[in-house]
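Following this message is one structure expressed as structure tokens.
A single protein chain has been omitted; all remaining protein chains appear in their positions.
Residue numbering begins at 1 within each chain, and the chains themselves are lettered A, B and C in the order written.
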């Protein structure tokens, strides 16, 4: 931490900062510039006491140097973590595809979908039982009934199941039925929920909040790890921006960045990330190319009849197309000019003289 | 709802949409343009079924016409609501100022602050007992101990108390000690929490989420009203934008807009809205000028020693200054040229000819 | 500038940074922490050479300490600047109201408007001659004809005129006709335009870009001042955010912040800032309350027939209402509980025991 004194700071103000840094458990280290003085807090002490010096007299601002997260960091654990979900390894060499409907609507709907996605190559099943909906008048999920259907589908297809948990009160029951618990984007900073999930022996899928920085996202994961649960998978699902043609703006650079900063597996959700059927194949390919350890994709037998998220859900044929797109080779890189240069350029050069 | 067919939509596709609109309980009304056809869904039916038509073949997009919220709307209740918090009326003719520390840190800290803000003119006390903190390593609040201190301070000063509730599990205990329950910005779409608060006989202060549109904010309030709790006060506290000089961007137009769309009282939080001591007086004045029914401001006996939110907390002298600023008259409007025009302009006019 | 070495930086890497800091004209000052080393660049040298060290081996990041702008800064000139526009003083004790149509559409339209706004109390006239329009198919302005109409209106009413300049090529002709030149939001970082306007002897109204930070906005002004033109007025007109109910999100805290950081006058544009007739009175009041030195408001004889920006333009009656709103006193602050506490609270306390 560095405390940056203002140009007009008095000697007494600098001394006060030095004293407070010592009080907070750090060693002060003063650099006197031509225009201003900076005081570094060296060692390890109580970070917030330095942060609060921002409002001490004569202080311009306080700059943090080190990242605030620890256990999620690759500095603490340089090798990548693999999270095992009932036989599926997320974070290993292969990309894991999770698919299924936004909401479980009926036994038939889920079973049809589970078989279809398995046939197409997905290895995990998603499906909402408890649904976070913007409006209280929207479908809120089938709850326990959905959980039972999910477990049955898992038993029949062998696909491990992930479903969202919205409240501490539902954790126990969901643990009984599902293989992985999802923390939805809107709950990324529901710290009461995170603290309880930290004590559970189930892997957690932690979605990035729609306005969370990568740093805040990793600190949310830090709640889980520091509380004892190291089975955490991060999921980028788009952030809120001014663009309105897509539901969210999927931040694929954040997938690469989160993998640089953290050892945890990172997957991407092109369904919420774009909100548009027509973009899912392209964005899924891009997510894999940027380094995502997996994808989570919404699939429904008949999207136009879905009780939620229809516009971003794929039907079975659409999902198969996405799966095929994932194994198509990347477009080749042009080498045209490099070889043709001698022939083409002289002419061009003449024209311009 | 209007279903906008694409230019290439076939007759069969239009008919399919017409059928689905009927099925969803609406009456279809077709407008055939020169380039495309639009089909309106008239009456009242199952809204999500029309929304999902966005992915029906031949459909370009679906446009909602009416606002999705009801009970919070001024169309349903044109006169403004007043929320009574143990003797304080929020939404009445006068602006209510709520003040206090970010976190309750000790009996002494809270009592000093409560007396100081009362002396300066505040009529409600805030103080965090359960704290939502970005990092698990930050101070998480004193919990029950803080609640007890808050109640004591209320008894001594007569200032009703508002404090944040982070989890359904804490609702009962907080109801016992506090006069108003705050839903923090990060929990604005914690629907499990909202659903439970809808059944409580205490007023709720609902902060706008950092990436929530005004519409989403009002829909969150709709959860409370539709569940039975009409004692809801909205609070604008800044949204996330690209600007980094301020902690958030306080959206004061949203205060005016929320009051246009809804009958609920709306207050503003200049502390979180700016994150900067130096801007709080100016922004508080602006919030009052834009129509806010109240303010909530962070005050601490010694901000540079605060366990949380020091940089945006005012000390007692700073808070008194803000209170004085709230009663200063607005700057006068210049009428200079209108009167001086005859004298000044001829010259100017000559110069330009 | 501070160069923050990574935890794994070698001695050779630190030495390389030290050498480069000397080479760039600064003195290096090293602080060795328990985990990492930081090197401050003290004195004044070539800033970009230190910035580029961000990619030197062993460097984590580089942090700037001082603000990058100079002439616009209050550190350089602590007293506020007043910009005189042909008899109107912007930045003095009184708030200046500039009003007029988005585009000059005809002599009649402009004259009617000029007389109406003058009657209502405005002291400057705005009107677009060259219009920046998102679509090439929209009305692009009357150009020179509009400039002539504007000058005539100025001569008749005595109201100085501000109009937008979109291109270096139009600067000379606009200088002949107008009293102040506006740089539109989309051109805030059109540096070729700024460099030329720096050499002109006319005041410039510099709008903040829709995605410009306050720092970038002040640096754009720095182009004008460093090039020789000190007659600069800043204008906040809303930034782009995820909120869609308003055209932009007007950042009123930025008005206060820009006035803290800079001596230049700052005005606000509630018309573009909100895009909504119904919000203009409230937001205008708020802008004055936050400290704005002026307002610029769109007025049209018949907004629903305006060739541009109709939805955010006021008619004459609407504008008069805004002007009246600007002199209404602020809402009073409640003091209810403080006085009623002794009566009300005991009961409340009993209830809770």
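To be clear about the criterion, contacts are C-beta pairs under 8 Å (C-beta built on N, C-alpha and C of every residue); 3 or more make two chains touch, one makes a residue touch a chain.
Keep in mind the model is a prediction, meaning the values are calculated, not measured.
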item	value
Touch partners, limited to displayed chains, of the chain removed from view	A, B, C
Hidden partner chain, touching residue among B:241, B:271 or B:334	B:241
Sole contact to the chain not displayed, among A:118, A:133 or A:263	A:118
Sole contact to the chain not displayed, among C:18, C:56, C:173 or C:325	C:56
Candidates A:58, A:128, A:141 or A:160 - the one touching the absent chain	A:160
Among A:43, A:143 or A:291, the residue in touch with the chain that has been omitted	A:291
Footprint left on chain B by the chain that the document does not show	2, 4, 7, 29, 31-36, 38, 40, 42-44, 60, 63, 65-66, 75, 240-242, 244
Residue numbers in chain A that touch the chain omitted from display	86-89, 92-97, 118, 121, 123-124, 151, 154-155, 157-160, 176-177, 179, 211, 213-215, 239, 241-246, 249-257, 260, 273-274, 276, 278-279, 282-283, 285-291, 323, 326-327, 329-338, 340-342, 344-345, 348-349, 352
Residues belonging to chain C that touch the chain removed from view	20, 47-49, 51-56, 68-70, 130, 132-139, 166-170, 186-187, 189-193, 209-211, 216, 219, 222-223, 226-227, 239-240, 277, 303-308, 310-311, 313
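The working rule: only the chains that are shown with their structure count from here on.
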item	value
Top chain pair, ranked by number of contacting C-beta pairs	B-C
Equivalent interface positions on chain A and chain C, same or different at half	same
CA centroid of chain B to CA centroid of chain C, Å	25
Centre-of-Cα separation between chain B and chain A, whole angstrom	27
Multi-partner residues of chain A (each touching 2 or more other chains)	240
